[in-house]
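Quick one: the structure is below, questions incoming.
All protein chains but one are shown in place.
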Amino acid sequence: MTESSSKVVKIITKKDLNSFVDALIKDKTHETIGVKAKGKRFVFGPLEHSRELCLDYDVTILPPKKYFLPQYEKLMGFTLGNSFNVQQSNTEKPLILIGVHPYDIIALEQTDKLYLDSQKDDFYKKRREQAIIIGVDMQQVSERSFAASMNTHVTDSGFDLLLTNIGDKYTITIGSEKGENLLEKYAKTKVAAAAEIEKRDEIQKNLASKFKKNLKVPKEEWSALLVANYNHPIWEKRSQKCMECSSCTMVCPTCFCYDVKDDVSLDLKNGSRIRTWDGCLLRDFTLIGSGEVFREDISKRYRHRFYRKGNYLPERYGFIACVGCGRCGIACLPDIADPCDVMNDLSHFERSDNTGKFFIKQKTEEVADKGLIHIPRSATIKRMEKMTESEMFFEIELDDKKSLGHKPGQFVEVSIFGIGEAPISVSSGPSASASFELVVRRVGNVTSHLFKMKPGEKLGIRGPLGNGFDVKSFEKKHLLLSAAGLGIAPMRSLIQYILDKKNRKKFKDIMILYGAKEPNLVLFKEEIDEWCKIVDVTCELTVDQCAEGECWTGCTGLITTLYPKIHLDKYDSKNTIAVIIGPPIAYRYIIKCLQTLGIMDKNIYVSLERRMKCGVGKCGHCQINGVYVCKEGPVFNYEQIKDLPEAFE
Amino acid sequence: MKPRVAFFDFSSCEGCQLQIANLEEEVLDLIKIVDVVSFREVMKEHSDDYDIAIIEGSIMRPMDEQRLRRIRNHAKILVAFGACATIGGVNKIRNQWPVKKVMKDVYGDVDVENNEFFKVSHTKAINEVVPVNYYIHGCPPNRDEIKHVITSLALGKKPEIPNYPVCVECKKNENVCLFELGKFCIGPITRAGCGAICPTNGSPCDGCRGILSKPDVECVMELLQRYDLTYEEMKSRCTIYNTGVFNPKDGMTLVRRGKNE
Partner (left out) sequence: MSNTMDITIDHVTRVEGHGNIVLNVKKGNIEKLEWQISEAPRFFEAMLHNRNYDELRSITSRICGICSIGHSLASLKATEDALGITISEQTEFLRRLAINGENMQSHILHIGYLALPDLFGVGSVFPLVQSKHKDSVKKIIHLHRLSNDMSDLICGRTTHPIRLVVGGFSAVPTARQLSDLKKRLQKDLTVAEEVAKTIHGVIDGFPTFTRETEFIALSSKKEYALYDGVITSTDTGKHPDYKNYQNIMKEYFVPYSTALHAKHVRESYMVGALARFNINSKQLHQNAQEVANLFSLKAVNYNPFMNTIAQMVEFVHNIEDSIKIIDQLLDSGIKDEKPQEITLKVGRGVGIVEVPRGILVHDYTLNNKGKCEKANCIIPTNQNHANIQKDMESFVPQIIDKPQNEIELNLEMLVRAYDPCISCSTHYLDVTFI
């Protein structure tokens, strides 16, 4: 059980507790929130009087996450038109939450790990810092809750005050100075007697016996159980009943994925960027501008939720991202969402040999606090050049005249207020100037709007985002760079870096392979010709097809036809690093070609694309199993992700 | 250049047109960002020169089909406005019976054979007659969504309409689920975008924004059993706005979920 003996414990009568709550309510410098009845159920809501407070509730419909990550949140306001005008205001009053159960307290602490990492979410941070959590030990237990099995039914941290009903009185365990000060200011308490503290301990100890629902396998075994059963038929079978309503993620205290949309007023003058809860069970969760959906099958989405909670997040942070509150079990209409049921079901089956790896252990680099992660910086379009029917070249300069400071392979989120945001790879090499270059393909609202803009107009830039290429590890090696289709755009940022006079000597021979669909879809043709003139740089271009009468002197055929032409004896495959950037379908084939050439998996790098919305590993859309493409990628070492089932589907 | 917009209505209750008037002060903003060149219900003027046609109502007669086709030819963008236009709405309920039977029951023996006005066929949604570019769902549509579609069209972007069920919005509103109160709600398979307004006001969702997917047999059976509801109640609720989606002849056509629109 929990060791709370180090904390000071006070005692309060029920009457004085009510007075305490009423005193809190009266002070309008903060908002007093407590658990109230709503019909037959309970919710957290603003209190008008202490008699509304129901401390003996079983579980609320929504967890207290709604106060820290609201259902609908205005991230910023903006004006439309050509001035870059962003307004942010955070005038929320500090909150006092009364009646938070231990499992919800623990869930908030888990959320902190995600939202208060090196790329802190400022809104969340401020709310958490301002809030005072007054927890309460469970008195009633919902028949769907299995918090005892998760050891989240009691807690000794995460609260400012913790109330325990010991019969005629409440003990108050003080968890922080804030809590202590609150009591001093508003409450009439005494120091608790030893017997009273003992009573509290006994209640906490005996709480586990009140739970009707229990895990049949210890929670420590969840991760291993999941790893062993990725392809188990249970996912297909259970998900058949799924209605794809995502109620499970909405009511979950440890689900915090979100979507961001722009709202514009009818006079087209002002707008807001709104953040709202999203759910991985929804089909469009992974939808990108081109219309592609990753994880389309419902059984995969259904499975993903359990893996995120039982394996991906535990691998990353060391805790199981499920606190056994039972809300999803209550909310799921066909009753398939309950993790306790799923784990108990799985525990019946033989462990298979399959040891899947769903997470990449990253070096724990302490990345500097990046500051505001949501607000874009102002930038101006310097130059635009049409490259093809659907691709346009942009030169963009940040208005503060500072360099973007990016690494090859990183991307930016291009923001057009009123339209939205889109992730675009940076196409130019790192440079000290404030300008950088992008190639935009017209697929959705943002990119279509970009096409209609003109030099001199403004847009917003967030970034640089993503990990970029680890160019240090490329030094002293030969480089074989394969770009398919639009992949040449991000590849160019790497090529420009390598071919830069300062850097060229660090690398050995360079071979650039580029395959486009047709001659008129070849990008950067002149520049590529220049690259080929550099010593020890070879370029091979090919097009999938060439129409009659079209002028093309290069090769024809898919990009894969280029590899057999590479002389193996001329190529020191052991000392060659290969990089591939192209559409999802290209990877599998090109990797085979590289392996045939003798290039080792650990020397192959890929750049993957998913739906990148926040760019900072929070909104959840870009996940490939347990990996955030926007944070741990988009550049990946093939050896690390080749066993990731969702990487090359 | 402001887009030129024209409003039209066919067989409907005109509640959707009313929602435009219900924008109140914002109607004044509306007429600043678009040129309303035809809106029979509130304007005398009419012009056939429009970019965007916004259509309310279902199609009941050949003469209505003709009028609709003419509008489609004039317009670059055609928007189906409200449940009658997007999915047929309540007007489709009578499609359960052959037209002749309904005509006889209503008009009895009065001779309407040669009267153009009375030549009625089965109710059709707009997209059953002409291609539709965008949809504004609901009965009536949500005013915020109307504003979103109009501002999107004025900005030249594709409107972003939810492709997920009402449950998402209902849960965000922290409503007590109506199933827990013994009511059959078809929110789980109905398109969101209305803010779950009916469940929030204590009334089960009737599916006026259109069905997103058809759930599995086992799922439905589990649901009915878990909440002690009857098949009749479910069928009843599913056939107010979505007659034809579920075939009443052989019970629910329980097909594995279809692709979203």
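Things worth noting here:
Labels A and B are assigned to the chains in the order they are written; within every chain, residues are numbered from 1.
Just so we're on the same page, a residue touches a chain if its C-beta (ideal position, glycine included) is under 8 Å from a C-beta of that chain, and two chains touch if they have at least 3 such contacts.
Bear in mind that the values here come from a model prediction, so they are computed numbers and not experimental data.
Though it is not drawn, the left-out chain touches B in the full complex.
Touch with the chain that is not drawn comes from one residue among B:66, B:203 or B:225, which is B:203. Interface note: of B:5, B:36 or B:185, the residue touching the hidden chain in the full complex is B:36. Chain B meets the missing chain through residues 10-19, 21-22, 24-25, 27-28, 31, 36, 39-46, 60-61, 64, 89-91, 93-94, 97, 102, 105-108, 110, 115, 117-118, 120, 139-140, 197-198, 200-203, 206, 236, 240.
One rule holds for everything that comes next: only the chains that are shown with their structure count from here on.
Between chain A and chain B the centroid-to-centroid distance comes to 36 Å (mean Cα coordinates, whole Å). Across the complex, chain B is touched by residues 38-41, 43, 61-62, 66, 71-72, 240-247, 250-251, 261, 263-268, 276-277, 279, 282-284, 298, 331, 333-335, 418-419, 444-445, 448-449, 452 of chain A.
Across the complex, chain A is touched by residues 23, 26, 29-30, 32-33, 147-148, 150-151, 154-158, 160, 163-165, 167-168, 171-177, 179-181, 187-189, 213, 215-216, 218-219, 222-223, 226-227, 257, 260 of chain B.
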